[in-house]
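Attaching a single structure in structure tokens format; questions to follow.
Showing chain A:
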Amino acid sequence: MSFNLLPIAPEIFLLTMACIILLVDAYLSDESRDLSYQLVQGTLLGTTSLLWLTFPTQKTFILSSLVVIDPMGALLKLFIVATVFVVFVYSRNYLKARNFFKGEYFVLGLLATLGMMTMVSAHNLLIIYLGLELLSLSLYAMVAMHRDSSQATEAAMKYFILGAIASGMLLYGMSILYGVTGSLDLSVIAQKTAQLDGNKTFFAFGLVFLMVGLAFKFGAVPFHMWVPDVYQGAPTSVTMFISTAPKLAAFAMLMRLLIEGLPAMQAEWQQMLVILSVLSMAVGNIIAIVQSNIKRMLAYSTISHVGFLLLGVLTATQTGYAAAMFYTIVYALMGLGGFGMIVLLSRAGFEAENVVDFKGLNERSPWYAFIMLILMLSMAGVPPMLGFWAKLSVLMEAVHTGYLWLALVGVILSVIGAYYYLRIIWMMYFEKPLDNEPIVTTPDMQVALSANGLIILGLGMFPQALMMACVGSIG
Partner candidate 1 sequence: MVDTLIYLLIVIIKILIIMVPLMGAVAYLTLAERKVIGYMQIRIGPNRVGFYGWGQPLADAFKLMFKEIVIPQNSDYFLFFIAPMLCIAPALAAWAVIPFADGLVLSNINAGLLYILAMTSLGVYGIIIAGWASNSKYAFLGAMRSAAQIVAYEIAMGFALVGVLMAAGSLNLSEIVKAQNGSLIHWYWLPLFPLFLVYLISAVAETNRAPFDVAEGEAEIVAGFHVEYSGMLFAVFFLAEYANMILVAALASIMFLGGWLSPFQGTPLEATFAFVPGIFWFLAKTSFFLFWYLWIRATFPRYRYDQIMRLGWKVFIPITLVWIVLIGVAVLLKLPPWFV
Partner candidate 2 sequence: MTIEKLIFYFFATVLVFAAVRVITARNPVHAALFLVLAFFSAAATWLLLQAEFLAIVLVLVYVGAVMVLFLFVVMMLDINIAKLREGFIRYLSVGILVGLLILVEMVLVVRTMTAPVLTAAPVSAVPNIEAIGQVLYSIYIYPFELAAVILLVAMVAAIALTMRSPRQHKYINPSLQVNVRRADRIRLVNLPAEPKD
């Protein structure tokens, strides 16, 4: 028996390095802990280059067709690894100031990345589930890692219990699918679903549970209850992690399960996605308005973005999927920047958690206020920011496929949502600062955060390249 391991070389490299770092870190003193951090970042860079080198041009199935290697997966993996890299850059000082700059934190982050990469290229229910659990377990631990904070512990507990319920739902749905088709392979499931024309009740039954599990993981309404609590309670560096890269993986999971596994059930899952999408957009945008905690506000903002993302998927067209993928990537970029700003304004003993902490940011630092301006405008979907193109492409797809009313609802809700983003901009520019401490930061963070904001502006001017990459990888 021989295995073609070359296509999963990035994953193998990542795992090997995670184990090595774990061992190296055990022998480091607290002063030289930076070495683990550098190794971790080096690993992520190495993984990126391996991903680049092994970038596939077509769809291939490897390892007894448990794993699928395709351009969509590779592109998502690239963005996942890059996102994690930036998250770690932003987190370094935050963690140091709070005394949990530990090797385990980064190793868990690496293993979570491995889980996401596994999910992205899974072609089998078993692999999807294992990847998901690898990701979730690492995240639970990362949330709880700040042991002296009772808030973080509470958030970890909620996340763990609700996550376990979601996994249970997903697993139940998968077991029903397995029971009906006798296979865990997504191609076989797709084939069997197509054959059973009239009698789809069993599949629909399983689909419901799959969808509940997926919605839980995405944080789509009405399965969003954990999102605000966990985002608020978790240390900001972890919130940043949870809210960005895993969404890319969740998108891939959605694509694998629904589009590759159950294309014959399109009519059924479309209906479900419509409900999830409308509710998420509505609840996310409306409740975010009344939030005074910015992490909570961004949590509701995430929920609303998930609604838009699902809007792209539910069109069930190639271009719709591409638009949704574009949206997911753009969202990850914006989320990174948003939480990056919170990390920037926080320091030892102080969390810039409240919306009012952004008051008068322009007086304290015009440059960061400008970056935040870009981010907020982009999240609100104001042209010419990247967020505008993301919203536009998704809404256009909805209109093209006859979901005019959905698109209208989306537009109205995003206008409502614009209020709370603009409120922050107002506070930054037109109010007096509450807090006059100088902003301390490190050069790498400065560069990364500035680049983050400028990329959103720059890509907003020229969105074509990224959009084409998404369309190309889906097709």
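Quick note on selection: all candidates are chains of the complex that A comes from, given by their letters.
Basically, a residue touches a chain if its C-beta (ideal position, glycine included) is under 8 Å from a C-beta of that chain, and two chains touch if they have at least 3 such contacts; residues count from 1.
Worth saying up front: this structure is predicted, and the values here are computed from it rather than measured.
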Candidate number, among 1 or 2, whose chain touches chain A in this complex: 2
Of all residues in chain A, those that touch candidate 2 in their complex: 1, 3, 15, 19, 22, 63-64, 66-67, 102, 104-105, 107-108, 111, 114, 118, 124, 126-127, 130-131, 133-134, 137-138, 140-141, 144-145, 147, 179-180, 182, 196, 199, 201-202, 204-205
